[in-house]
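Missing here is one protein chain; the remaining ones are kept as they sit in the complex.
The chains carry the letters A and B, assigned in the order they are written, with residues numbered from 1 in each.
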Amino acid sequence: MKRATSDHWLMRYLFIGVMFAFIVIFLIFPVCVVLIEALQGGLKFYFNTLLSTHSLTAIRLTLLVALAVVPLNTIFGICAAWAVTHFKFRGKGLLISLIEIPLWVSPVIGGLVFALLFGRRGWLGPWLDDHNIQILFAYPGIVLATAFVTFPFVARGLIPLMQAQGSAEEEAALTLGANGWQLFWRVSFPKIKWGVLYGMILCNARAMGEFGAVSVVAGNIEDQTNTMPLQIEQYYLNFGLPQAFTLASLLLILSVITLAIKIGLEWRRLAPNMARPH
Amino acid sequence: MSVAVSHISKRFETFAALRNVSLEVKTGELLALLGPSGSGKTTLLRIIAGLEIPDEGRISFVGEDVTEKSAYERKAGFVFQAYALFQHMTVFENIAFGLRVLPRKKRPNAQAVTKRVNELLELIQLPEFGHRFPSQLSGGQRQRVALARALAIEPRVLLLDEPFGALDAKVRKDLRNWLRHFHDQTHLTSLFVTHDQEEAFELADRVVVFNEGSIQQIGVPSELRQNPSNEFVRTFLEV
Partner (left out) sequence: MNAVSTSIEKGYSLAPVDTDQLQPQPSSRRVNRRRHILPGFRLTLGFAVFYLSAIVLIPLLALLLRAFTPTTDYPSVYQVLKHVYDVATDERALDSYRLSFGISFAAALLNGVFGFIAAWALTRYQFPGKKAIDALVDLPFAMPTSVAGLALTQIFSNNGGYIGQFLHEHLNWQIAYTPWGILIALTFIGFPFVVRTLQPVITDLSVEVEEAAACLGATRWQTFRRVILPAVRPALITGIMLAFGRAVGEYGSIVFISGNMPYRTEITPHLIIMKLEEFDYVGAAGLGLVMLAVSFCIVATVNFVQYLSARRRGLT
């Protein structure tokens, strides 16, 4: 029997069909193309490309950037979430809004602001020149721009999570004589560890894959300041399409792993599936 | 005198939760804070424990002024209304928590911790439940675990916030008798918050009647019944 609220079969097939077509063309097809193009030259070519100096330095730099950015943003995220969820203070709403700024602005702006600060003709450029400190077109600049772009990832996942958990267990620990450190590591952290991991995974994926912000501050010096996404562009512009796809396939694998962990955490309800995705 | 509360006031935004409240609890006494919801009794309990900061007034434990001390220095045994058990720890670990966070010099060794926790599990009549998680317990069992956890640190005073609020009638009655019995044995100075006058009268040595942030009357149950000091106490107790 047909229920009053079930859709017409035609609509049902149409909707499912359109959705499948969209997902196949826009999501599945690009993934396949990356893999096909990357392996077109054979496995030997594939690994030779990955082990070339260009690729290896890019991979190394990308890892080093993520190694600095992810811990920094994680510590920030935990601190911000702790302050916002356990205390009342003036300007709390403002703080929460400010944390979200980097989600709204273009990644190119994220690079631009540091170029304006540290560039040769930027605010601090002359002073840095005098003291022989290199920030722009070097590792520190790339770290700063990446930190800007991935800034809110841990915090915005933890704040709703910790808000939902409340402060009762922390208060109980306090009356039992736990000091701040014991209270955090023994009571609070076990409750939020999956949420922290969730934020770190997202932050890491974005940090390793960030292109716009980094391309402004990195200066495209091959074998020096090219992260993986920048090296992909470099290959592409130098007509090395197979090499570009080879390096891209590595980032693709990273994003698939990220997605798998993210979905795994969400399905186990260990982390909140955020209503407002970014 | 075990706990002294003097001239405590507390506002939340524009709402005056407590207005110049003073109270003394005698050593070994079981005292009930009775009143309708929103009358300030839970706020007073939380202020005594150090979980809320009063705007004015002082608190002292056994003659020592603890007003400036934080909750973790006061170590009042506090039993929360919704228990606030650590969900990720077993019953054993919950009860052992207070011992394991003691400063290194005072911290008992593993054997002593196990011994003490097992004694407490025995006391709350849940000796086989140490390895369970709070989510695997009934409401009454959780309540007793929360109590054991608070007792593990050998507190100078025991504070219970609506200790039987979330339980059904039968369990309530049993637990009430158990608590009275426990108190008669240990004579641990205890305060509990309730809105149920039958509970207060049956259990407590003295009852403090609260309304709108101030104490209306303090007395033993018979005294309150026979000689209510004002209209509020009379109407509240006659219900």
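In this text, contacts are C-beta pairs under 8 Å (C-beta built on N, C-alpha and C of every residue); 3 or more make two chains touch, one makes a residue touch a chain.
Predicted model only: the values in this text are computed from it and were never measured.
Chemist: Among the chains present in the display, which ones are touched by the chain that isn't there?
Modeler: Within the full complex, the chain left out of view touches A, B.
Chemist: Mind pulling the subunit A residues that touch the left-out chain?
Modeler: Touch with the absent chain occurs at residues 4-5, 7-8, 12, 15-16, 18-20, 22-23, 25-31, 33-34, 37, 72, 75-76, 78-80, 82-83, 86-87, 89, 95, 98-99, 101-102, 104-109, 112-117, 119-123, 144, 147-148, 151, 167, 170-171, 174, 179-180, 183-184, 202, 205, 208-212, 215-216, 228-229, 232-233, 236, 241, 244-245, 248, 251-252, 255-256, 258-259, 262-263, 273-278.
Chemist: What residue numbers in subunit B mark contact with the hidden partner chain?
Modeler: Given the touch definition above, subunit B has residues 1, 4, 6-7, 19-24, 50-58, 67-68, 70-71, 211-212, 214-219, 229-232, 235 touching the missing chain.
Here is the rule we use: only the chains that are shown with their structure count from here on.
Chemist: Just the number, please: Cα centre separation of subunit A and subunit B in whole Å.
Modeler: 47
Chemist: In their complex, what parts of subunit B are in touch with subunit A?
Modeler: By the definition above, subunit B touches subunit A via 49-51, 70-78, 80, 82, 84-88, 97-98, 101-102, 149-150, 152-153.
Chemist: Considering the complex alone, what residue numbers of subunit A touch subunit B?
Modeler: Listed in rising order, the residues of subunit A that touch subunit B are 168-169, 171-179, 182-183, 186-187, 190-191.
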